[in-house]
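In what follows, a single structure is set out as structure tokens and then discussed.
Apart from one protein chain that is not included, each protein chain of the complex appears where it belongs.
Showing subunit A:
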Amino acid sequence: MADPSPLLPVSNSLEPSYNPVPEGTVSAGCPATRLRRSKKVLIAVFSGLLVVSLILATINNNSGAQHGDENASLAASRETAKPETLLPAGSRGVSAGVSEKANLKGAGVKDYPWNNSMLSWQRTAFHFQPEDNWMNDPNGPLYYKGWYHFFYQYNPNAAVWGDIVWGHAVSKDLIHWLHLPLAMVADEWYDKNGVWTGSATILPDGKIVMLYTGSTNESVQVQNLAYPADHNDPLLLRWVKYSGNPVLVPPPGIGAKDFRDPTTAWKTSEGKWRIIIGSKINKTGIALVYDTEDFINYTLSSGILHAVPKTGMWECVDFYPVSKTGQNGLDTSVNGPQVKHVVKTSLDDDRHDYYAIGTYDDKAAKWYPDNPEIDVGIGIRYDYGIFYASKTFYDQSKGRRVLWGWIGESDSEVADVKKGWASLQGIPRTVVLDTKTGSNLLQWPVEEVESLRLKSNDFNNMEVKAGSVVPLELDGATQTSFAEFELDKKAIERAAESNVEFSCSNNGGASHRGALGPFGLLVLADDNLSEYTPVYFFVAKGNNGSLKTFFCTDQSRSSVANDVRKEIYGSYVPVLKGEKLLVRILVDHSIIESFAQGGRTCITSRVYPTRAIYGAARLFLFNNATEAGVTSSLKIWNMNSAFIRPYSNEQQ
């Protein structure tokens, strides 16, 4: 039953200043290109009267042949040829970080055609995914009347991106999800070309407001308002789009395709609602600020919240407070001296999510990073593997801030089409400030995932000598492991110092041996170790004897298939004095999520073994260091399925 009362006070309907953009006006080229083009039009018209087609053809060929020599005169500037820095065909290389399907021409490795057994194994047991087809960004997560709601970018027609609409699911505990009908489809001119990402705001009276990006019938990005048709329906099945949409169109100076993903709103000290929307000016990523009282009329702030040069388009920006002292999450509107603010962005250019911690100036509508060297987009990532378009929400029922992240595939699209689906969501994580370091966040799987634990296995003080592999007597593709490692202290003292800068991706993976690493676990391994995925630490001893620890996941041997990505992910992880090395790993078929030092550094990877599947998947401890022995204690649980399925009326 539709909600008879208007959601918000009726106000003057917005008269959009937006006129449908004439085709050809919007161009990704810089202004000089457009100038040249209009000059060309004039000259072409003037001299066009003299054209004789035969002569034209002859001169075309001539100028074509000479073109290579005339580069200097035609080009605006001579750039260093970018092609030379590119890696072997098809691969943009790990350093560019582009989301791609790099092909490894495995010498002599036979092509591995996927069979149904291998493909169907890849579906997860307890990670959110629709029954089939493609999913990407999380949208509008919220908690309402006893249910967690999750919406997501969904293609109902294929296992690749396209025809995007909003999928919908509910859960009582963020783990056991029930699929509901689509929440919104592309049925208006202002979202005809895509019902894209958006966020929910819960008003003080409990009502919900959803702001989302629509790609109009002319592919202009605009912001639209939607709200539940019936606030008494705890399942929030039907949604109404505001009749006066769009409520925001690209402002002057902002490209029509550079204006998307509005955030959850928060209250300013003046009592208005404020949102930010990511964009870019040339190659500088920015966050635009809008204030509103009714979610219909907005005032664009004269300044921007923040900008970082050379980061490119800021997608899916997020903004939220974190407590400096407590372990609870905070409502998005909280502000004050006991609070820091996080700005997060997804970078279109490298498909990674970055955050920075800083100070929010509410009056000036500005935010400043604590450490500009690790500013938004150039510093810390939520996750060093596959994790994009992430979004947090404040869970008012448990007082925590929860993070969702889109986990794409890293196999080929042929395989996705064959298996009929693509993409997962990561396990929702709580986010708090790391009060011990003060300079990073801690992310941790929500505690409800522990309800899936079945029997556990304990391993205490296992000694793993340098250069050895220790099998752990258990199996399964669905497990969560807590492991702690201690390096042999004498080996640490003895180890030579090195001034070579280590990085997970550039150091040959787990097979590259150092004095004090790598060591960790071999996940989804088969008995012969023809396939395995190491999740490990590497300890490097720097010039003044100081230790620096790195946390990595190496996919280079994860599968014998040659059409899956095989990068090595990871990063530095802060380890404080007296701390043991701790790792938590969730393995759920084709997804591995690992958390080091309580969630200081996180890595999500997708792996597609062909042999280490079903009952043949094993777990090993390994130590590939040359000098140091390692002692490890572990607790490992097999995990139950979350039985994610469509909602039916018989169940609660």
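To be clear about the criterion, contacts are C-beta pairs under 8 Å (C-beta built on N, C-alpha and C of every residue); 3 or more make two chains touch, one makes a residue touch a chain; residues count from 1.
The rule we apply is simple: contacts and distances are computed from a predicted model.
*Asks:* Quick one: the chain not pictured, UniProt calls it what, "Cytochrome b-c1 complex subunit 8", "PECTINESTERASE INHIBITOR-LIKE", "Queuine tRNA-ribosyltransferase catalytic subunit 1" or "Exosome component 5"?
*Replies:* Spelling it out: the chain absent from the display is recorded in UniProt as "PECTINESTERASE INHIBITOR-LIKE".
*Asks:* Among A:129, A:171, A:201 or A:221, which residue is in touch with the absent chain?
*Replies:* In the full complex, the listed residue that touches the missing chain is A:221.
*Asks:* Please identify which residue in A:245, A:332, A:412 or A:549 touches the non-displayed chain.
*Replies:* Considering the complete complex, A:412 is the one touching the chain left out.
*Asks:* Using the document's definition of touch, tell me which of A:122, A:171 or A:193 contacts the absent chain.
*Replies:* Only one of A:122, A:171 or A:193 touches the chain omitted from view, namely A:193.
*Asks:* On subunit A, what residues meet the omitted chain?
*Replies:* 24, 27-29, 33, 36-37, 39-40, 43-44, 46-48, 50-52, 55-56, 59-60, 63-64, 67-68, 71, 74-76, 79, 81-83, 86, 89-90, 92, 98-103, 105-106, 108, 110-111, 113, 158-163, 193-194, 196, 215, 219-221, 256-257, 312-313, 348-349, 351, 412-414, 416-418, 562-563
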